[in-house]
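Note that one protein chain is taken out, while the other chains of the complex remain in position.
In this document, chain identifiers A and B correspond to the written order of the chains, with residue numbering beginning at 1 in each.
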Amino acid sequence: MSENEHHVVPVKLYMLIGGTLLFFTWVTYAVSKIDLGPLNTIVALCIATFKATLVVLIFMHVKYTSEKLTKAVIISAIFFLGLLLTLSLADFGTRNWL
Amino acid sequence: MATAVMPEQRTNFLNAEHGVKSWLLTTDHKRIALLYMVSVTFFFFIGGVYALLIRLELLTPAGDLVQADTYNRLFSGHGIVMVFFFLIPVVPAILGNFLVPIMIGAKDLAFPRINLLSWYLYIIAGIMVIHVLLTGGVDTGWTFYTPYSTTFASPKVVETGLAVFINGFSSIFTGLNFIVTIHRMRAPGMTWSRLPLFIWANYATSLIMVLGTPVIAITLVLLVLERVFHLGIFDPRLGGDPLLFQHLFWFYSHPAVYIMILPSMGVISELVSCFSRKRIFGFQFVALSSVAIAVLGFLVWAHHMFVAGMSVYAALIFSFLTFFIGVPSAIKVFNWTATMYRGSVTYETPMLYAFGFIGLFTIGGLTGLFLATLGIDIHVTDTYFVVAHFHYVMVGGVVMGYLGGLHFWWPKITGRMYPEGMGKLAALIGFIGFNLTFFPQFILGYVGMPRRYYQYPPEFQMLNVLSTAGATILGVGYLFPLVYLIWSLKYGEVASDNPWNAAGLEWKTTSPPPTFNFHEDPVVDFEAYNYDELKEIPVER
Partner (left out) sequence: MSDSHASAVVSAGAHAGVQDQAHRELRHHFVDMQQQANTASLGMWLFLVTEVMFFGGMFCAYLIYRLMYFKDFAAASQSIAVGWGAANTAVLLVSSFTMAMAVRCAQLGKQKLLVIFLLFTMLFGATFLGVKAKEYYDKYEEHHVPGMNFSFDGKLLGHPEYVVNQRHAEMFFSIYFAMTGMHALHMIIGLGLMAYLIIASMRGKFDTGYYTPVENIGLYWHFVDVVWIYLFPLLYLISRTKG
C-alpha cells in the first residue's frame, strides 16, 4: 500500500498492542470461569473481535494506509462471510417454527 | 484496410519465441489464453461425448443402451466436465486472459506467473478427472450430495473432489489476477467509466470467483476428510445434516452460474455495440448491473433446495430474493435492444450469435422465474424443466456468447479471418439444433419426466427423439467451427489490425499483437464505444 511503504510504526506502539492482546487473552480466559449464561459467548466473541481489530489495524497496517480499497476488501470479506452464516441460519434457525 | 504483410512475417506474440518450452513456460497472458483454448475445447468435446451417450440412451423409453448405474456415471461425468472444466473457465480464461490486459492498456496481467500456475492447476485437475472417468467415474451427479457421496458412492469421489478443489484454485487465481490488474494497471486516462463492458463483466465475475470458490473448496475438503479420515461432518450417524452440505455447496455453485454467464454478457455488449455502430445504451446501467448480479447472486443459493427439507420460512426468503436477480439481467437485455434501435445493424457471424444469446438467454432467464416460484418449483423441480432452463442459459447463453466472441476476436488473436459464410451457417445450424434439443425438454419436464432417469414412460418418447435429433444437429453446429477455425489458421484471409473498425484499445494494436501488447504505451483520451468517431465496417477485413 502506498503509505505502508513509508509509514514506520513505532516500536512502543507495537509493544503496547502486543501487551494489550496478551492481557485480553487472559481476560477471556478469566471471564470464562464466571457464569454469565449466554453472555459468556458474547463477551468472548467481543473480546476476540477487539483483538482481531487490533491485529488488523496496527500489525497489518490498515490504520496507516491511504488506500480505501484495502478497507473495502476487508469489509467485503466480513460481509460475505456474514451472508453465508446468517442465511444458513435462516434455514436451521427456523426449522422448528410452525 | 487489408495489409499485404502476412502475420507470420511480423513479430507478434505467436512467433516471438518458438518451441514447446516457450509455450509451456510462458508468462505471456496471450499464450496462456491459447493454452486454455486448446485444453478447454478438449474438455468441451469430452463433455459433449457424454451428452451424446445420454441422448442416445434417451432415444427409447426403456433403459436399453446402458445400465442404470452407468447412466448415473454418464450424467455425472457430463455435469462435472461441463460445469468445472468448460463453463467456468471458457470465457474468462480464454477471452478474458487474452483481452483484459490489452483492453485496459497494460502489458500483461498483474501476476503473470500465477496466471501460468492457474493453467497448470487446471491441467492437473483435468488429468485427475480424466483418470476418474477412465476408471469408472462417479455416479453422485456433479452435485456430490451427502450422505451418498460420503458413504456408499464409489471411492472415486475422493479423487474427483480433489480434482475439483484444485480446479477451484485455478479459478480463484484467475479472478484474483483480474481484480488486481483492473484496479492497478489501467493505462493513463483509462478511468472506470471508460472501461469496456467486457472488463466490467470480468471484474464482476472475478469478485464471485474470489468470494465463492473457496467455499466449495472447503466443502470438498470436508467431504474428502470424511471419506478418508472419518471426520463425520456430514455423517447423519453423528447427527450430521445433509442440508449443511447443500448449503455450503450451493453457496458457491449458485454464484458459479453467474461466473459462467457474466463474461458472456460482457461479450454481447461488445458485439451489439460494434454491429449496431453505436455506443451501448445506458453504459453505467449495464456496467453496474454486472456488479449487481455478482452481489445478488450470493443471496439466492437455497432456491436449489426448496424441496430438500429446508425450513419453509427460509424457502420463502430465498424465493423472494431470487426474483430480484432477474432485474439486472433484464436491464442488460433492454439496453442491448435499445442499442440496436436506430443503430446500423449488420449481421456478421458474431452478431448472429449475439442475437441468439439475447433470445435464448431471455427464455432461459424467464423460466428461472418459474422455478423461483415455490408452488411451481415443487411441481417441476428435478424434472427436465430445470434441465431445459439451465441449458438455455448455459448453452444458449454462455456458449453462444463465447462463440460470438471467439469469432469477433479471432482476427485479433490469430491474424486471420474465419470464413464468413461458414460462420453464418454454423451459427444457424447451432441455433436450430439447440432449440430442437432443449425446447422439448421444457414440455417433458412440465408433463413430469424426471431428470437423471435413464428410462421414462413411452408417451414421452416423441419429445425425447426430437431432443436427441436436435442434439446431433447441435453437435454439428459445434464441430463446424472447430474445423473451419483451425482451417483458417493457415488458409484464412489475413486480417488487418481492425477488421471491424471496432472501438476499444485492442483494435489499436496489430493483429496478432506483439508480446508486450502495444508498440507504444497507450494513453486513453476517448470514451468507450466511440462509434460516432469510427467509420463503417470495412468490406475488406
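Please note the rule applied: a contact is a pair of C-beta atoms (placed from the backbone, for glycine too) under 8 Å apart; a residue touches a chain by one contact, two chains touch by 3 or more.
All of these numbers come straight from a predicted model, not from anything done at the bench.
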Visible partners of the omitted chain are A, B
With the missing chain put back, one of B:51, B:129, B:164 or B:179 would touch it. Which one?
B:179
Determine which one of B:116, B:199 or B:248 touches the chain that has been left out.
B:248
Per the whole complex, from B:116, B:153 or B:190 the residue touching the absent chain is B:190
Touching the missing chain, which residues of subunit B?
106-112, 172, 176-177, 179-180, 183-192, 210-215, 217-219, 221-222, 225-226, 229-233, 235, 237-241, 244, 247-248, 251, 516, 521
Missing-partner contacts on subunit A, residue numbers
1-2, 4-6, 8-9, 11, 14-15, 17-18, 21-22, 25-26, 28-29, 32-37, 40-41, 44-45, 47-48, 51-52, 55-56, 58-60, 67, 69-70, 73-74, 76-78, 80-81, 84-85, 88-89, 92-93
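Heads up, the rule we're going with is that only the chains that are shown with their structure count from here on.
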Separation of the C-alpha centres, subunit A versus subunit B, in whole Å, is 37
Show which residues of subunit B lie in contact with subunit A when the two form their complex.
183, 211, 215, 241, 243-244, 247, 251, 298-299, 301-302, 310-314, 317-318
Per the touch rule, the subunit A residues reaching subunit B in their complex are 69, 76-77, 80, 83-84, 87-88, 90-95, 97-98
